[in-house]
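With one protein chain withheld, the remaining protein chains of the complex are depicted in position.
Here the chain labels run A, B and C in written order, and each chain numbers its own residues starting at 1.
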Amino acid sequence: MTTPYPTSERSIELQTRLREFMETRVLPNDAVFETQLEEGPRFATPPILEELKAEARTAGLWNLFLPVDSDASRGAGLTNLEYAPLCEIMGRVAWAPEVFNCNAPDTGNMEVLARYGTPEQQERWLQPLLAGEARSCFAMTEPEVASSDATNIEASIRRDGEEYVIDGHKWWVTQSPRAECAISVFMGKTDPSAERHLQQSMILVPMDADGVEVVRALDVFGYDSAPEGHGEVRYRDVRVPAENLLLGEGRGFEIAQGRLGPGRIHHCMRLIGVAERALEEMRERANVRVAFNGPLSEKGALRHQVAECRVAIDQARLLTLHAAHRMDEVGNKAARREIAMIKVVAPRMACAVLDRAIQVHGAAGVGPDHWLARAYAHARTLRLADGPDEVHLESLAKLEFRAT
Amino acid sequence: MTTPYPTSERSIELQTRLREFMETRVLPNDAVFETQLEEGPRFATPPILEELKAEARTAGLWNLFLPVDSDASRGAGLTNLEYAPLCEIMGRVAWAPEVFNCNAPDTGNMEVLARYGTPEQQERWLQPLLAGEARSCFAMTEPEVASSDATNIEASIRRDGEEYVIDGHKWWVTQSPRAECAISVFMGKTDPSAERHLQQSMILVPMDADGVEVVRALDVFGYDSAPEGHGEVRYRDVRVPAENLLLGEGRGFEIAQGRLGPGRIHHCMRLIGVAERALEEMRERANVRVAFNGPLSEKGALRHQVAECRVAIDQARLLTLHAAHRMDEVGNKAARREIAMIKVVAPRMACAVLDRAIQVHGAAGVGPDHWLARAYAHARTLRLADGPDEVHLESLAKLEFRAT
Amino acid sequence: MTTPYPTSERSIELQTRLREFMETRVLPNDAVFETQLEEGPRFATPPILEELKAEARTAGLWNLFLPVDSDASRGAGLTNLEYAPLCEIMGRVAWAPEVFNCNAPDTGNMEVLARYGTPEQQERWLQPLLAGEARSCFAMTEPEVASSDATNIEASIRRDGEEYVIDGHKWWVTQSPRAECAISVFMGKTDPSAERHLQQSMILVPMDADGVEVVRALDVFGYDSAPEGHGEVRYRDVRVPAENLLLGEGRGFEIAQGRLGPGRIHHCMRLIGVAERALEEMRERANVRVAFNGPLSEKGALRHQVAECRVAIDQARLLTLHAAHRMDEVGNKAARREIAMIKVVAPRMACAVLDRAIQVHGAAGVGPDHWLARAYAHARTLRLADGPDEVHLESLAKLEFRAT
Partner (left out) sequence: MTTPYPTSERSIELQTRLREFMETRVLPNDAVFETQLEEGPRFATPPILEELKAEARTAGLWNLFLPVDSDASRGAGLTNLEYAPLCEIMGRVAWAPEVFNCNAPDTGNMEVLARYGTPEQQERWLQPLLAGEARSCFAMTEPEVASSDATNIEASIRRDGEEYVIDGHKWWVTQSPRAECAISVFMGKTDPSAERHLQQSMILVPMDADGVEVVRALDVFGYDSAPEGHGEVRYRDVRVPAENLLLGEGRGFEIAQGRLGPGRIHHCMRLIGVAERALEEMRERANVRVAFNGPLSEKGALRHQVAECRVAIDQARLLTLHAAHRMDEVGNKAARREIAMIKVVAPRMACAVLDRAIQVHGAAGVGPDHWLARAYAHARTLRLADGPDEVHLESLAKLEFRAT
């Protein structure tokens, strides 16, 4: 698909180099990555990843996600529209984004720190993240409440002199089980008596602080999502200096809103890459697999499915680019309709394309020798993460009826 | 929705004026149009239409469809991308496109004549069409064969000295029943023994020629589609001068391919307008209609449907604009994938949105007091006209597997 | 499909005879019926219908719908389960049910009269209906309110001495435009101040009473549904004797509930017949139509659609039979879950099967030479009539959550 929006030469040049890096460095090392993961400690960075990170950084394929409105010296300074095709390319391999320091949830956390952090916070926490030397997590979701409604969050952040005392039970804290995870961005209530959207705050909690315990890593479907993992984390009487608070008391909801926009669309960009690759594999399999007097690629029903996948992917990509463009033009808040739309469309599309690709692969499609089922599990999760479909549909309905 | 592609100032200015014309001249005369149609001869131009045509022409809102690669002196000289939002605006009212001389099948026939016609053919037939003084039809589909496969067309165009003798049984010849229909572009075989794609030719056949008989007007889901109508037409031993042939013997298939690209996308542009208006009416109805303790607009399931409609419309619009852009950039032939995609997507989307809007309107939705059921009938037809979904999906599959 | 439930010999014998009557008397006269309708007064019984009615009555294929709990001397005394396959067979041709005096809304009205009518009411109104000598209509839906919520009905039935005075604006009063329509069962409020479900009453209003005006016949999509038609009816200061009231003041809602159960399932039974015939025609068309190097019946995508239609039809039939069986066993009220389910499933299924059949027929499918588009319009209406899908889904949800 030609890029429907005029793209800068910079983005095009980066796409070329990124594609080449993926072909020559990432894909050929996919098996190495898996083997090292199998052999090494499960939730720790496999050596090949560090090697490739160093190479990518040297090649200038680093921190591509950091938007133009942040301090350009830190990142690539690309617009969302420029970044979208790059993010799609990285998305084709599950572990590739980290090679370029463009993986969730670190990207979101870096954005938060770049945007709202004090110079001290940036010095202490942002720099290592930008350098790819530390990893981070985002502690928001709680098992006891419907966290899709962020006002439900019940963890407590209590001021006590020059410190805050943190108590909470979180889960689906991506990357918290990882050995290299240094810091968590923690959301909780500083003032339960305040107006609904002003009760929450965000605060930086080092993972090695007393009282922080990663209880276990949670499987998604049966996958452990190593090396990052999704942790269940208990925070018990954890004390951090008051200056660890982000932006100010009661502004947690506001930060969450700002953080989630780019995070959501990055997921979507990556899912386009996933789906595109799934379609490629579907075609390849259909070409070589023979049943009932001919290759699967000659069966009419399968051919229509291939066509439907093409249509669904291209439509999702156009909407992703459109949303990125809107974010660049009018800002994340004014572009919330477009973000909501793509957040509903892309995971659903990816699930559907992956499901069809699985079916064409037969039993191999659900098994361990192919990446399809694992990708499905991840895509399915994204119909829940960062707001379930239902919440985004309701937001869209609200905007529609407001327009009446 | 902001236009995702940079649009020319010219298009924006035309959109503003066109929207205003629709609001102040077309919509307020909708009832007048219906009444005149009811009272006057069924398949003839209602007076109000002629009045509005004159106004639109004076206002420079005329022949907007004629693309930039045609002689600019005749039309607006807009690119497909510039034309798309204009066409969407006109599409909101079923009979509006003709007000601006932008209605099918005249647009397609004008394009064929502008592109392939001899100076004499243009003088004789194109000029009155461009002036909105005559109307035309396109005689391709035949009842006896699956015309979705154009090589099946069986009508005969036989050379006999300085004349061609035409014989054929056509149907779904849109606008043929209309009093003002002066000319038909007729497709048939000049050489049944030639290679499959070189058997067909196109020729101009005046509707008043001896042997041309409009047997009847065909209803679409009970609607007669007046004033244009869809005719069943018999051509029996019809003789026309040899110079009425278009482009040359054996080139009918080639013309059809060129003709259908823009025709297909214009239908899609209009369907976006139809769907957008249906969604507006759906919201309005939901706001005022009360059942089971509250307005329908507060029912969660309906709200999700409204959101889904929004997503579907915006995705279809983006794909339409993308296809238009590709046609401008690489030409109709190279853009055939994008055209095939939108030809599958837009009618299906419009049917789905209209169906939901009908449901929200209750019995009123299927009845004569609302335009929804009529629009559904038309949109449903477009899953068949200019190639059924299945043919486009197969084309897409072919392109996909070729890419492997 | 073999009948999954043990069926009585009586039902099987009737099925055989009914099928034969359909094949030898109804289908061969389909064209005659259409011609007479075209030529005669539009909303009046075509002579062929009267002929066939006489034959059917003589053959004992008459009033088959009347259930076993009514006075058996009047009808066939079949259970719902015994009647279901018969109703399916009749449903294959749109006008066939009336041949056997089994058409809506007369069946519903006859049931109401048989169940709730006084001997005088039965003598005066039921007898001619049972004899097929008069026709009737049911005046419930109103244009101004969401009639899906029956408590919204606003028409007034006011007691004035020995009379009731009726005022109301009704529409979608099926059969009211018909010349032979003698009586309307009218629903309105006798006591607007009563408890919500006790405000409504039903009363018998002769169509020739002063103040009853059939304003117009309403098209469904573009079809006028002749000979019965759907009328918009004004009741202005209509006076009827007090004894015309059915069952008692405030019991209109109760009667409506009782009436709608069988009415709903009869529609579903007929739709199974419609869908089955559509699938037959789809297969036949696919066998003879050739495109792109072979008959459509060899295209894999179409073959899967045929299979999906078979699955959908058989599932809907099983659910219909199950609902019928439940009604026989536990009564209409206790079987409301099964009735709600089939009322959602059958029209949706029929629409989907008809839509696919239309697609296989190409342009012919939406046109006047085939019954498919007309049947689609009717099936689509049944997603609204007797309660829109949404109301039934909500009823089902209520029952589910009650079960928790």
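Please note the rule applied: a residue touches a chain if its C-beta (ideal position, glycine included) is under 8 Å from a C-beta of that chain, and two chains touch if they have at least 3 such contacts.
Keep in mind it's a predicted model, so treat the numbers as computed, not measured.
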Touch with the omitted chain, as defined above, among C:Glu50, C:Glu133 or C:Glu400: C:Glu400
Touch with the omitted chain, as defined above, among C:Arg234, C:Arg310 or C:His370: C:Arg310
For subunit C, the residues touching the chain missing from this view: 2, 4-6, 279-280, 283-284, 286-287, 297, 300, 303-304, 306-308, 310-311, 314-316, 318-319, 321-322, 325-326, 329, 341, 344-345, 390, 392-394, 396-397, 400-401, 403-404
Where the missing chain touches subunit B, by residue: 299-304
Subunit A, residues in touch with the chain not shown (by the definition above): 141, 143, 145-149, 152, 171-172, 218-224, 289-292, 296, 299, 301-302, 358-359, 362-368, 373-374, 376-377, 380-381, 383-385, 388-391, 393-394
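Definition applied: only the chains that are shown with their structure count from here on.
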Greatest separation from subunit B - chain, by CA centre: A
Inter-centroid spacing, subunit B versus subunit A (mean Cα positions, whole Å): 43
Separation of subunit B from subunit C, taking each centre as the mean of its C-alpha atoms, in whole Å: 37
Whole-Å separation of chain centres (CA-atom averages), subunit A against subunit C: 54
Of all residues in subunit A, the ones touching two or more other chains: 300, 303-304
